[in-house]
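A single protein chain has been omitted; all remaining protein chains appear in their positions.
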Amino acid sequence: MATDILTGFTCPLPLSQYPHVLLAHGGGGQLTNQLIEQLFVPAFGNPMLEQRHDGARLSLGGARLAFTTDSYVVRPLFFPGGDIGTLAVNGTVNDLAMCGARPAFLSAGFILEEGLEMATLWRVVASMRAAAQAAGVQLVTGDTKVVDRGRGDGLYVNTAGVGLVEHERVIAPASVRPGDVVLVSGDIGRHGMAVMAVREGLTFESDIDSDCAPLVEPVFALLDAGIDVHCLRDLTRGGLASALVEIARAAAVHVRVDEAAIPVREDVRGACEILGFDPLYVANEGRFIAIVPAADAAQALDVLQAVPVSAGARVIGTVSDQPAGCVTERSVIGATRVVDLLSGEQLPRIC
Amino acid sequence: MRFVDEYRDPAAAAAYADALRRITTRPWTIMEVCGGQTHAIVKFGVDELLPPGVTLVHGPGCPVCVTPLELIEKAIDLASRPNVTFCSFGDMLRVPGQSRDLLSVKAAGGDVRIVYSPLDALAIARRAPDREVVFFAVGFETTAPANAMAVAQAAEAGVSNFSILVSHVLVPPAMTAILSSPAARVQGFLAAGHVCTIMGVKEYEPLAATHHVPIVVTGFEPIDILQGVYMCVKQLEEGRAEVENQYARVVRRAGNRSAQQLIREVFRIVPRKWRGVGEIPASGLGLQPRYAAFDAEQRFGVADRVVDEPGECISGRIMQGLAKPPDCPAFGTVCTPEHPLGATMVSTEGACAAYYRYRRVRVPAGNAASPTR
Partner (left out) sequence: MCLAVPGRLLDIDGADPLLRAGRVDFAGIVKHVNLSYVPEAKVGDFVLVHVGFAISTVDEAEAGKVFSYLREMGDLAELSTDDSP
């Protein structure tokens, strides 16, 4: 173990296991979790971080805020239905919305590679402007750095955001209860497969657009309707499966989903089949799950379906107490399988 | 999706499960050879629908799992060279070599690329004539025609910067080795449907006759597997040992003649080492001498090394159906999907990974109710 001489902080990760960072550490699966649990959380440990939710809920001078950050490293920069700019704005907006906070202000930090075409930067910025407008947020501060050619892969963006929590609810895994119902806001897998369709070596013709979108409207529709929302989680990398597993673990509950109930568009399925992907683990950028008491489920569904971005909402599962910390799925043929985090990113397979 | 969804129908699944229960009077052990079948069994929970007496064991049907350690090390060696663009199917990237895998070579700066088809690797070679492009030609007979075509097209077009690292294995010799082992407990086989799409079913007839085992050529969807198991158990119950074809919608008795022809043209049968099992004679494919220029091992003179497997890994015994993953002391402790010791834990359809992910979870009756019924 490596010890930092100045602070005496001893790196808890066995470095010999992973002396180098791997792509999988950013995949949203087991290794990302390991990095968070074994390196970041112990290093910075505090009650807000311990919540392990997308955004931190803070109290500052009497105001109740939610605060979040996200970095965007997607390749290619432009893909059907969006670009790194739309992701950068909506990703952070959505993390705030998942706390039940009304997103207000964003910052944007750019890391640009020397030699990046100015026209490319302009396109990204224009997207961010449009996305911010659509989401009702303002970009109020930022930073720009340029790195040597060959070191930056074009362009990286980090956004951080702050929003006001106007309600009294605790919308977090800790509020999830046995008996609750799980809803998903629409069909899954579009973003991941839209990006796959334009990746070198895997190209295929498709009409799949990324589902990248702000989710403020459906969240507030639920809150305004008085739905007793227990937990919200937007689906990003790692897909529906990862969001469910993280919540089941954080809340120490059993989440049971029904494969037949999980909406997947036919062409997204086709793309998944030919590459050997499981839609459950494919990235999304404009979808979320809502966990509500059973009594509120029918109304929650109606409310979501009335908002365009969540018109495809469905009930997909239930929460119970045992086996705790675990997600199971009833497969289409009626058998049970355990849904785990993947150890790395899904790779196209021939087997 | 047509010709996919029908074979995932719950009513048909229940009907086959029922039929199986009716005819099973004794315990039977059946081996499914193909990793793709293992994958489907795990994903859909097919074995949950089988009667208690019917046990499915997972065979060495995963070319990823059986690629010898020496070859993984050669791949890592090549991928680490600055002038080489190393192309591979996604499956191979996480298979552990002695200390690293291809993904970590990529992390350290190697030009490692995932491709969907060997023709994509050839296209990369044509677009970048200054790079040496090596394609990791892994697979069973199913993938051999594709790899053969890439070499044939490269030869025809005179592409001089393209070569393949061959790791092709053949199924029937593996089945023979398993059946010939004195500890053999497999009583019937589900043969690999896509392998048979290429090679036909004839080569299994001598096996069935000599060892008196039923062999059912089976597809990959849950209904296919259930029907395949049903047909196999029916034979066992009736004391028959024939080759039957469950997957007749794509498998013809003679297989795919044009594919077999190009395989013979580009490849020849060679002895091959199977990871965890050892060398099986006449069990692999190597390039024909006239295509030697496309053989990456010869082109780059990658030296043969003796590489030792981690002592604890028993994947060889598992792949032959002689042990189950939970029998291994390292299973789930030292050896996990995040930290695999052997290939059967790394590949998503390796038996150990399948057992690990699919470990039995007791869901109390009330909690298993479907939310949407």
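Labels for the chains are A and B, by order of writing; each one numbers its residues from 1.
In this text, contacts are C-beta pairs under 8 Å (C-beta built on N, C-alpha and C of every residue); 3 or more make two chains touch, one makes a residue touch a chain.
This structure is a prediction, so every number in the text was calculated from the model and none was measured.
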{"item": "Hidden partner chain, touching residue among B:P118, B:P325 or B:P340", "value": "B:P118"}
{"item": "Among B:F140, B:F162, B:Y204 or B:Y356, the residue in touch with the chain that has been omitted", "value": "B:F140"}
{"item": "Residue among B:R26, B:R185, B:H212 or B:R249 touching the omitted chain", "value": "B:R249"}
{"item": "Missing-chain contacts mapped onto chain A", "value": "197, 204-208, 265-267, 269-271, 273-274, 276, 349-351"}
{"item": "Residue ranges of chain B at the interface with the undisplayed chain", "value": "1-4, 6-7, 12, 15-16, 19, 22, 34-36, 61-64, 89, 116-120, 139-140, 142-143, 145-146, 149, 152-153, 156, 192-195, 197-198, 220, 223-224, 227, 246, 248-252, 256, 258-259, 262, 349"}
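We take it that only the chains that are shown with their structure count from here on.
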{"item": "Cα-centroid distance, chain A relative to chain B, in whole angstrom", "value": "34"}
{"item": "Residue ranges of chain A touching chain B (in the complex, touch as defined)", "value": "17, 20-24, 30-31, 34, 181-182, 200-202, 254, 256-258, 260-261, 266, 269-270, 273-276, 278, 315-318, 320-323, 326, 328, 330-338, 340, 343-344, 347-351"}
{"item": "Residues on chain B engaged by chain A in the complex (per definition of touch)", "value": "1, 4, 8-10, 13-14, 35-36, 39, 42-46, 48-49, 62-64, 87, 89-91, 93-94, 103-104, 106-108, 113-116, 120, 124, 138-139, 143, 222, 337-339, 347-349, 357-359, 361-364, 366-372"}
